[in-house]
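Note that one protein chain of the assembly has been removed; the remaining protein chains are unaltered in position.
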Amino acid sequence: MKGLLIISALGIIAMLAEIFKFKKLLLPIVLLGIVAAYAFNFMEWNTSMSISYFDNMIAFDKMGIAFSGIILATAFFWFILANDYFEEDSNTVDHFALVLFALVGALMLTSFKNMTTLFLGIEIMSIPLYVLAASKKKDLKSNEAGFKYLIMGSFASAFLLFGIALVYGATGSFDIMQIRTYVSANSQSLPLFFNVGIVMLLVAMCFKVSAAPFHFWAPDVYEGSPTLITALMSTVVKTAAFAAFLRLFMVGFAGVSEMWTGVLAVVVALSLVIANFSAAMQNSVKRMLAFSSISHAAFMLMIILANVRSNLSVNALIYYSLAYSFGSIAAFGIVYNVTRNGNQNTDAFNGLAKRNPTMAFCMAVAMLSLAGIPITSGFFAKYFVFTAMITTPYKWLLILAVITSAVGAYYYLKVIIAMYFKTQVAETETIQVEKSQTLVIVLTTLVTLVIGIVPGLVANMFKV
Amino acid sequence: MLTLLLITFPLLAALILFLAKSKTSKTIALALSVVEFIIALAAFGLYKHNPDACQLWFNVAWVQSLGIHFNVAINGMSLLMILLTTFLVPLIILSSFKNEYAKEYNFYGLIFVMQMALIGVFTANDGFLFYVFWELALIPIYFICLVWGGENRGAITFKFFVYTLFGSLFMLVGLIYLYNHTNVEGLKSWAINDLYTAGRSLTETQQSAVFWLIFIAFAIKMPIFPLHTWQPNTYVNAPTQGTMLLSGIMLKMGTFGVIKWLLPMVPLGLEKWGATAIGLSVVGIVYASCIAIVQKDYKRLIAYSSIAHVGLISAGILSANQQGIQGALMQMLAHGVSVIGLFLIADILLRHTGTRDVDKLGGIRSMNGNFALLFLIIILGAVALPLTNGFIGEFLLINGIYQFNAWAAAFAGLTVILGAVYMLRSYQNIMLGERKDSHIAFGSLASSDKWVLYIVVIVIIAFGVYPKPLNDIAEESVKQLMLNLK
Amino acid sequence: MINGISINYYLLLSTVLFIIGAVGVMARRNSIIIFMCIELMLNAVNLLLVSFSTLHNDASGQVFVFFIMAVAAAEVAVGLAILSMIYRNVKSIDTDLLSNLKK
Partner (left out) sequence: MIKLIALVPLFPLLGFLMNGFFGKKISKGLSGSIASLAILASFIVSVLAFIELQGSTQKENIINIFSWINSGTLQIPFEFLYDPLSSLFLLIITGIGFLIHVYSTGYMHDDEGFSRFFTYLNLFVFFMLLLVLGNNYLITFVGWEGVGLCSYLLIGFWFKNTAYNNAAKKAFIMNRIGDLGFLLGIILIYITFGSISYTEIFDKAGSVSPATITAIALLLFVGAMGKSAQLPLYTWLPDAMAGPTPVSALIHAATMVTAGVFIVVRSNVFYSLSEVASHTVAVVGVLTALFAATIGLLQNDIKKILAYSTVSQLGLMFLGLGVGAYSSAVFHVTTHAFFKALLFLGAGSVIHAMGGEQDIRKMGGLSGKIKITFITMLLGTIAISGIPPFSGFFSKDEILAHTYEHSKILWLLGMITSMLTAFYMFRMLFIVFFGKFRGTHAQEHHLHESPTSMTFPLIVLATLSVIGGVLGLPQFWGLPNWMHHNLDEVIKIKNPSILSHETEWKLMGLAVASAASVIYFAYTLFMKHKVLPAEKESQLKPWQKVIYNKYYVDEFFDIIIRKPLDAISTVFYKFLDLQIIDGIVNGVGTAVKSIGSIVRLAQQGNIGFYIISMVMGIVFIVLLTFLVK
């Protein structure tokens, strides 16, 4: 909880920075703040019962803390990565503030206990992102991205709210624990519209985690937005969305899983196919990563689908989010540096192995991790999914997953081949990367490898 | 502990090379690889001839909560494979002394990473660990081919990678499926024996499913007809040393895998589908041999001949009897050595004459009789003439297949004839007769090449005349395995 | 039963409103109108919540409505800002013009 408060405070401080002229100090302050938040966050780890606030609207249980931990860590690295992005822009502080507020939303999503906070969390997280997506004022692409995100986002929230309303109507409460108990008490006498409500919620959440067929916004927004914002979306936002998804459906509606698992399976299948096959066709790396994030969403959904009632899925999901977030941070950091000259296509990477071996290596690791090759963390993430799925009746989904991840290897390798095999055609300038950014990229890469070699560090951590 | 050393030392060597970036990486690499071979010999020395298999255990928990252990040990089979690997890698490095590679320290480093992974595959006694090493072996060879390979390596290595990955993902599913059926005091376990018991407890249909899930991966790696089409192009386009690694050692991952990770797991599945798999292998033998006959590029010819050989090996293994499997082991060793020699010869031809086209070459024997002799002996090894290393394996293999089915054996035996056809034809075209292209000169061999060929030839003959030391290990370990198959 | 009118009617009404809004979003190309349609959808939800809260006579439903209103306002504010920015660039607010990002 304190973490949440600290971040909100940081947001406000950021806005004051303009007035009190300590712009330069802002980044260090923010970083310190995040570290502090992180520390406080984990102080609450060992408090036996989860303490709840605001009339039990928010409560940080282990699961919440874990996800917040991931989000904060990612955010920390993200800020270091983003420092020069802020400098090149006039109204820095607004961006700082916006990102921080988005963080607040994200943290709320990891720990909501009540539909209200769910809704608020989603909005607090999304609205700043709409702005950030469109933050390149002159760039029409950026504008379009923001606009699309906004329209479709709010359209989705409408469904979310409709769903919430229906569930409320059926159960007479917004509190997910009460909903759970109510549902399990009289599961026979639930009105039809309760079911509709759940479907609506499912739809809205699928939109947020960008699962097919509600993924259409993702590629466009990822491509249009400034690269670092894309990074933010595919890491922090996604993690938060999944935390919310997990909590809502595994805590709230586990009792009526038969109402939504079947649908979810279809969604997963669609996402797998659409994401991987379109990704295979992309020239723009950012767009490719967008589709890859969709396919990873599908994998994470499989975890939820696989074992609705057990905590194994929580562990697995946490591990997956961590692996994916760090992989993406590294990847996007490199993409950000490589595509500075505006060329976002794969051939921008040609001959990177010669132009900047370190970056090339890190990118290779990131790609292999996203492709799920040992000994990267991405492999263990996949492994968890497979182990989870093998026990379910959805074995066909598993086979589909195997095939599509083979397809996945196809487009990740394209980047590696470009870096190590193709030779830069036009200018063969070496790519200079700032020390701090290099540090971040190397660090995240290392983490990807380390938790890939010793997954125990994470996988055993959360006895939720 | 020694086992662990065997695995970690190459990693160390790789690091040394990566970091030192020395000008003399070649020699350093050679020295290190020899050290590794000595370690292997030490293991060979320590290895006690007692049938109840695994020795030199090293076992620590890796991911406790998932029952994953870093569990390596040496039994007869793995010992043989380790000896092969550690013996071939120095030869491979030595054979590269005449090739110039950009950033060679990376090249040799990757070779060592590869060696580490391979030894891991051969020693792993934990299903998960096995899979990890299995995938790990793919990455260095992928980069070796991608960075130092020939013309259109991009597309080809890519196909190779995706193809093999596709296979191994299915294997992962199969293994997980078995893992999921293990039950040790209510806990799941990745230990190989638990997987065995789990596999045996399955119904026939389940076992069949697992059989195919896992066999596909191995079949692609070997490769077995009709999953072989990645292989010739990859072999041709990879740098010679890469090809040697692929054919000399990596191919054995597949065959070894079938012996250790498939046969004892799913006896019923084998019973039901073994015949089909053998059928494919045997068809592959004749098919590949025929194709080898009409090859013009000598390297490609060897590639196809290697498909034929591995077809025989896998057929022998799947016939699941003492002779078949023991023959397979012996043939794996023999093939490893011979194929290194053959690919080096292909490389030498290219370096000296600028072509590998059998029709352009000719009359080299009159220019360098010594080379001709070495070449001939290696070929005789490849066509399994008695008193060469190839014969023992081939005899036992055909014997084993015969016990499974006489006609299969007869058909597989055609390799005896066809092998002679393509090997002698190509030899005659390349070496004998008058030289076709007058300006092709063929000087004396570089000493490094000479040494490799000498060693290979010596091994071919020595191993063919007196196979006992290795054969005994093979025999007893297979006997042990047969108990598991009952 | 709220004042003798079955809850289903409220449900029906708000659903219809919601669908009208959705169809509007789908059909119209003018961004402003799209915003209005989204507002309509949200209000449909508000109506629903309010009626349910009276049904359960539990205030939280109505509290929720306030949250929705606030958020909706913020959303629209942001939306209009972006829209004006776009207008500056393309001199139009027709959504069809915003389809450069594709495939």
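As written, the chain order gives the labels A, B and C, with residue 1 at the start of each chain.
Basically, a contact is a pair of C-beta atoms (placed from the backbone, for glycine too) under 8 Å apart; a residue touches a chain by one contact, two chains touch by 3 or more.
Predicted model only: the values in this text are computed from it and were never measured.
> Counting contacts across the entire complex, name the shown chains the missing chain touches.
Among the chains that are shown, those touched by the missing chain are A, B, C.
> Which residue from A:W78, A:F112, A:F214 or A:Y394 sits in contact with the chain not drawn here?
Answering carefully, the residue with contact to the hidden chain is A:F214.
> For the chain left off this view, which of A:I274, A:A306, A:V415 or A:V433 is in contact with it?
For the chain that is not drawn, the touching residue is A:I274.
> Spell out the interface residues on chain A facing the chain that's missing from view.
147-148, 151-152, 155-156, 159, 195-196, 199-200, 202-203, 207, 212-214, 216-217, 219-220, 259-260, 262-263, 266-267, 273-274, 277-281, 407, 410
> Spell out the interface residues on chain B facing the chain that's missing from view.
Its contact residues with the unshown chain are 159, 163, 226, 228-230, 287, 290-291, 293-295, 322-323, 326-327, 363, 365-366, 380, 385-387, 392, 395-396, 398-399, 402-403, 406, 409-410, 413-414, 416-417, 420-421, 424-425, 428, 431-434, 466-468, 471-472, 475, 478-479, 482.
> In the complete complex, which positions of chain C touch the hidden chain?
22, 25-27, 29, 95-96, 98-103
In this text, only the chains that are shown with their structure count from here on.
> Starting from the mean Cα coordinates of chain B and chain C, work out the distance between those two points in Å.
Measuring from centre to centre gives 66 Å for this pair.
> Go ahead and note the Å separation of the Cα centroids belonging to chain A and chain B.
43
> Would you tell me which residues of chain A are touching chain B in their complex?
Checking each residue of chain A against chain B gives 353, 368, 373-375, 379, 383, 386-387, 390-391, 398-399, 402-403, 405-406, 409-410, 413, 416-417, 420-422, 454-456, 459-460.
> Which residues of chain B touch chain A in the complex?
So the residues of chain B touching chain A come out as 62-66, 131-132, 135-136, 138-139, 143, 146-147, 153-154, 157-158, 161-162, 165-166, 169-170, 172-173, 176-177, 179-180.
> Name, in rising order, each residue of chain C that touches chain A in their complex.
On the chain C side, the touching residues are 7, 11, 14, 18, 21-22, 25, 31, 34, 38, 41-42, 44-45, 48-49, 52-53, 55-56, 58, 60-61, 63-64, 67-68, 71, 74-75, 78-79, 81-83, 85-86, 89-90, 95, 98-102.
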